[in-house]
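Every protein chain but one is kept in place in this view of the complex.
After this line comes chain A, so read on.
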Amino acid sequence: MALLEELYRVIIKLGLVPKIIKNLPLLSIILTIIGVAWIAILPNDGNFRQTYISENALMPSQAYSYFRETEWNILRGYRTQIMNFENDNNNNYNNNSDGIYSNLKTMENWFLDIGFKTNIYHSEFGNTLYAVYHAPKSDDTEAILLGAAYFNSDNEFNIGGLSLAISLARYFHRWSIWSKNIIIVIPETPNLALRSWVNAYHTDLDLTAGSIESAIMLDYASVEDNFKYIELYYEGLNGQLPNLDLINVAVSISEHEGPRISLHQTIESELYINNYWSRLRILINSIKELSLAGIKNGHGNEAFSGWRIQAITLKAKSFGEGYDITTFGRVPEAIFRAINNLLEKFHQSFFFYLLLGPRLFISIGTYLPSAGLIVAAFIISSLDKILNSGFEINHLLKYGINSFLIFGIILLISLILSQLLPILSIQLNYYILILSSIILSISSIFIKIPIKSEIKILLRSLSLLYISIILSSLLVLNFALTFTIALFAFPLTFINESLEFHQSIINSILLIISNPFILSLIFSSNFDNGQIQEFYNGLITSWKYLGSHTWFIIILGWVSVWLTIAITTFGEDSSRNKASEFKIK
């Protein structure tokens, strides 16, 4: 206590409090810079750790994998049959669902012959064939799932994946070692069709096989026998990740069998590189992919989010030479055998982590401060708006109720928007949103409406405080989204009273660069279809059908704050002249 007293006295003596208050904006910027720099420091040696298998029962690759030799002949036999399907597909599955349905029926009969129980689930997004093997030695309460989408996330015919799924199903059925049921799922697409099946499985499917412990999706969109490396997708919706043990098992098994694992589209030539820049690239990509999870076309593993299912997708890349397709089959085989050993749920290892490489990770305690600092910057600039407003706090408080009411109304409008927009036509209202965002940002230069300065100050402060509350509660659950929103919404803190004309222009620019819809134009170019509404489309679909919260958080957390601050830029307080405002103290 004596030390604190001493410190306090020094602060008083040096007059630090007014100095700090005066420099709050600077402090807020410094915190943000430290927050961003924190991420840049993480890939340095000493800040990350090597992954390790935490659950001893898993024992990956301890048993020899037998999916090889003549199993390859059988796989080719199935593949020849599946190749005939391609004529029905015409690469346009929207117009040819009958052909796909009859192909699913054909495959259903193969599963029945092997000895699986099958069913085809129909949903508005496509049919899903699934087959269940009730393992004799299990108590019929748990299951492991192997899936291969008919068309993969790039809308290619997943010919190798389907052949692998069926030949692995046959191969698994011949064994008596399974302690968990086995489910094979073939959805038309790995996104909405699969998600609706997963939802149905947990609500109203008649053929079920107990709680699904983990899911492996296969993606091998080629007739080639060979591939070079495997891409691993693991990001889930709403910041949920599979248990790190599952990823470790997949990486260790795959590298044991031969193929290298590539994370976040690491290209082949960089697979063996492990330096600061490669780690930083994977880290930044992982933050990007995690915050875009559900919005971008999913690979299949996203569809299992939220049901306590640990899911990953394995995608074979670079076809034509390298490892043979049975190697790609041995990876899920060995993963299945590892999971089969589990006597409990996946719980030993991390659920919150960022990967820097297939075998490198950072746990939550190390990376959390970075977004935490940026969120703190919002609180500081919220304080700055009030403390450096030039008004006495007691005087400002009189306007408290009014500004609360205004902010409340804006929140209500955002809430209505969040529910209303998904119902409307996506393309049209996206253009309207962008247009109105731009108009709102720019027109404050020309149009002014009378709003009292006190209310403007309170509204700015309130909205910044509000976004910091939203972000700090999201911080632990969805770090990537928090970090991205915090970073992109940060320019909002610079918006100040537009006394001069150039400040008005700065305000407009700041508003434009911090608007989620306008920013989405930049993001959409990164998307597969490249159309400008893709981002918005993904946002709405993931909210409507996948159960992703991103849309809701963006509208209610970000857009509402943006709207409030945009409105304050319109305000002009005619009751005072410019000079008098800063003299009151």
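Couple of notes before you dig in:
Criterion: a residue touches a chain if its C-beta (ideal position, glycine included) is under 8 Å from a C-beta of that chain, and two chains touch if they have at least 3 such contacts; residues count from 1.
Definition applied: contacts and distances are computed from a predicted model.
Missing chain, UniProt protein name, picked from "DNA-directed RNA polymerase subunit", "ER membrane protein complex subunit 3", "GPI transamidase component" or "tRNA-splicing endonuclease subunit Sen2": "GPI transamidase component". Considering A:D139, A:D154, A:E268 or A:E392, the position touching the chain not shown turns out to be A:D139 (whole complex). Only one of A:N44, A:Q62, A:T80 or A:S102 touches the chain withheld from this view, namely A:T80. Summary of contacts with the chain left out: across A:H256, A:K345, A:R359 or A:K452, the touching residue is A:K345.
Residues 1, 9, 66-71, 73-74, 76-81, 113-115, 117, 134-142, 170, 174-176, 202-208, 210-211, 213, 306-308, 342-345, 347-348 of chain A touch the missing chain (whole complex, contact as defined above).
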